[in-house]
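Quick one: the structure is below, questions incoming.
Up next is chain A:
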Amino acid sequence: MNNLYRNSRLTTGLLIALSILALPTFVVAEGRTVRDQLGRVVSIPLTPQRIIALAPSITEIIFALDQAHRLKGVTQYSDYPEAASILPKVGSYVHLDVEKIVALQPDLCIAVKDGNPLTVIHRLESLDIPVYAVDPRNLAAVMDTVTEIGAVLGSQDRAEEIVADMRRRIETVRTTVAKARRIPGVFFQIGIAPIVAVGTHTFIHELIVMAGGRNLTEGPLPYPRLSKEQVIGLAPDVFIITSMERGGVFDKVKAEWKRWPDMPAVKNDRIVLADSNLLDRASPRLVNGLELLARLIHPELFEAESKRGTP
Partner candidate 1 sequence: MKTAIEINALHFSYRNTPILRDLSFSVLAGEFFIVIGPNGSGKTTLMKVIAGIAGRTSGSVKIQGRKMGSYGRKAFARKIAYVPQMTTLDFPFTVMELVLMGRSPYLGIFGVEGREDRETATRALAFAGIEHLSHRRFNRLSGGECQRVFIARAICQNPEIMLLDEPTASLDMAHQVRIMDVMERLKKEKGITVMMVSHDLNLAAMYGDRLLLLKGGVVARMGEPQAVLTADVLKAAYGCDLLLDRNPMGPYPRVTPIPGRHRV
Partner candidate 2 sequence: MNSKTPVVIKRILIINSLLALLLLGTMFLGLSMGSTGGSMGDVWRSLKGEEGGGAMLNDIIWKIRFPRVILAALVGAALSVGGLVFQALLRNPLAEPYILGISGGAAIGAISGILMGLAPFPGVSLSAFCGSTATLVLILILSSGQAVMVKDALLLSGVMVNAFCTAVIMFLISMTQDSRLHTIMFWLMGDLSSVDLHQAGILALMLAPCFLVIFRLSNTMNLLLLGSDLAQTMGINVKVVILTLLVVTSFMVSATVSHCGLIGFVGLVIPHLLRLIFGPDHRILLPACILGGGAYMVICDLLARVLPAQGEMSAGVITAMIGAPLFIILLKRSGR
């Protein structure tokens, strides 16, 4: 009895010792070290095969890079492209389910700095799961992110193609809106009750400016709250409401604002709806968002092609 016990202890001890010896050699042999967008040095596999995207935008980028077959897990609300929604979910990006992540045995997790809690990132790393973090805060950084993730996944060529396409389309929008005679004031409403708009440090602000508009609620607060009075006082020329809320909410909100006929946006019937997923996700689709905004802000410049597919 005693002997047997001692034997099994010995075997366990040997196993642990062996695995400790084996683990680092395995990583060193197959891996490489890279510096992520937060400046951290991360050891990642040469060609990661089991990737988990910790935010919907990362999922979109990986799909755009045609590497979806290596994607083994995504977060809640990863609904684009449609194929992403059938992948295993590992919680929402603010509240990740560490157990699920570990169970999927990833060899790489890709996180976003703005959103994924740091504690979870540390937990994952303490469990020997490499985490590559990105921090796409503006359109230029999104293109960098696409390039970098392309490099991490070994599909640099496809990444270059995507970025080049984005650059070309951005340039087209730029030259088109440059012809505009005036810069309309845009009020961009992302929250219904309370009324929430967008400040300077957001994608939407950047896109409004690039699309030839002026964000009426620019300022240091990323998502300022406003009273109805303030909104009317801003006298927006274009009033954009996002589709975060479901169903007939847009019509209701629109009817509500129509009670102020002196508002330029009401006078000219420029209260419009936009798809929020195109505008706040750090993915290549931001360019679709840019094109959409340019059309909404300067419809006169795009009249020629207005028959062709609006998103």
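A word on the picks: all candidates are chains of the complex that A comes from, given by their letters.
Couple of notes before you dig in:
Simple rule for what comes next: a contact is a pair of C-beta atoms (placed from the backbone, for glycine too) under 8 Å apart; a residue touches a chain by one contact, two chains touch by 3 or more; residues count from 1.
No experiment lies behind these values; they were computed from the predicted model shown.
Every candidate listed (1 or 2) is part of this complex; the one in touch with chain A, counting any copy, is 2. Of all the residues in chain A, the ones that touch candidate 2 in their complex are 8-9, 12, 15, 19, 76, 89, 91-92, 94-95, 97-100, 102-103, 105, 114-115, 117, 119-120, 123, 126-127, 221-225.
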